[in-house]
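What you see is the complex with one protein chain gone and the rest in place.
So, subunit A:
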Amino acid sequence: MTQEAAFTATIEKDQRIEPRDWMPDGYRKTMIRQIAQHAHSEIIGMQPEGAWITRAPSLRRKAILLAKVQDEAGHGLYLYSAAETLGADRGDLTRRLIEGRQKYSSIFNYPTLTFADVGVIGWLVDGAAICNQVPLCRSSFGPYARAMIRICKEESFHQRQGYELLMTMMRGTEAQRDMVQDAVNRWWWPSLMMFGPPDAESPNTAQSMAWKIKRHTNDELRQRFVDMSVPQASALGVTLPDPDLRWNPEREHHDFGEIDWSELKRVISGDGPLNAERIEHRRRADEDGEWVRSAAAAHAAKKQGVRG
């Protein structure tokens, strides 16, 4: 059997490709890009919520938020490690991020204006991420699939914590309830955009589905997210900002309004509210840390020399 036939047979049997297995160049490149974008999203995603750690209004919420942002650093760390099993290098991937040559999830280019945003990010953004990521636990690339299992477990914890914060705030003052509704209004549509362009305009989907590194189309996952979120919004007592949102008994799904795809394109292409700030923050941290990493490398080299 040729190497390519063995690869294809492995995929067809729903078994995993491991780092030392032969794989087509296109598969390797696509996996590196997919994993790196996911890792970048975790690291950039620390910023919008990280900004509220020092300002959290109770010590319990502070501890929850700090632990969550720490989890995101951990997700980034093992995703970069998964990419490294394919021959990528973490430092190089970070450079690609800060030079704008690799993308991250556009959702993190929106600002977190109030503490309710922390809850809504947990509920909607992490909820959408879970819908996207649960199928990736069955990705054909072994290290990524295994990383996703752990990540999804933690994301589902974050999602519940976010929802619980919103539930608590909705039982609070009128001002707090307004804060929650305002945050829902601002995050609902960007959350729907997290699933990517409509299937008709998603050129890579077919190949990715064939390689089993993508298991459902963008529109399927988006629909699933809408159907899950509607009863949750109603239990919470908030209104989702879409006048066209209603149950369709024939489809047995919710219909929803047209997404502003021009906004998604604008934010992806770098013109979102905070693209420049997010990258600049990451670039500065990388630059400020350079002397520290050099020192660690120099120290390690000295120790190596001593041990001979």
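Keep in mind that, in the parts below, contacts are C-beta pairs under 8 Å (C-beta built on N, C-alpha and C of every residue); 3 or more make two chains touch, one makes a residue touch a chain; residues count from 1.
Basically, contacts and distances are computed from a predicted model.
Participant: UniProt names the one chain left off this complex as which of "Phenylacetate-CoA oxygenase subunit PaaC", "NADH-quinone oxidoreductase subunit M", "Sulfate adenylyltransferase subunit 2" or "Thiazole synthase"?
Facilitator: Choosing among "Phenylacetate-CoA oxygenase subunit PaaC", "NADH-quinone oxidoreductase subunit M", "Sulfate adenylyltransferase subunit 2" or "Thiazole synthase", the correct UniProt name is "Phenylacetate-CoA oxygenase subunit PaaC".
Participant: Determine which one of A:107, A:145 or A:169 touches the chain that has been left out.
Facilitator: Within the whole complex, the residue contacting the unshown chain is A:169.
Participant: Which one touches the absent chain: A:29, A:153 or A:246?
Facilitator: A:153
Participant: Across the whole complex, list the residues on subunit A that are touched by the chain not included here.
Facilitator: 43, 46-47, 50, 53-63, 66-67, 69-70, 73-74, 76-77, 80, 90, 115, 130-131, 134, 137, 150, 152-154, 156-157, 159, 165, 168-169, 171-173, 175-176, 224, 227-228, 231-232, 235, 281, 284-285, 288-296, 298-299, 302
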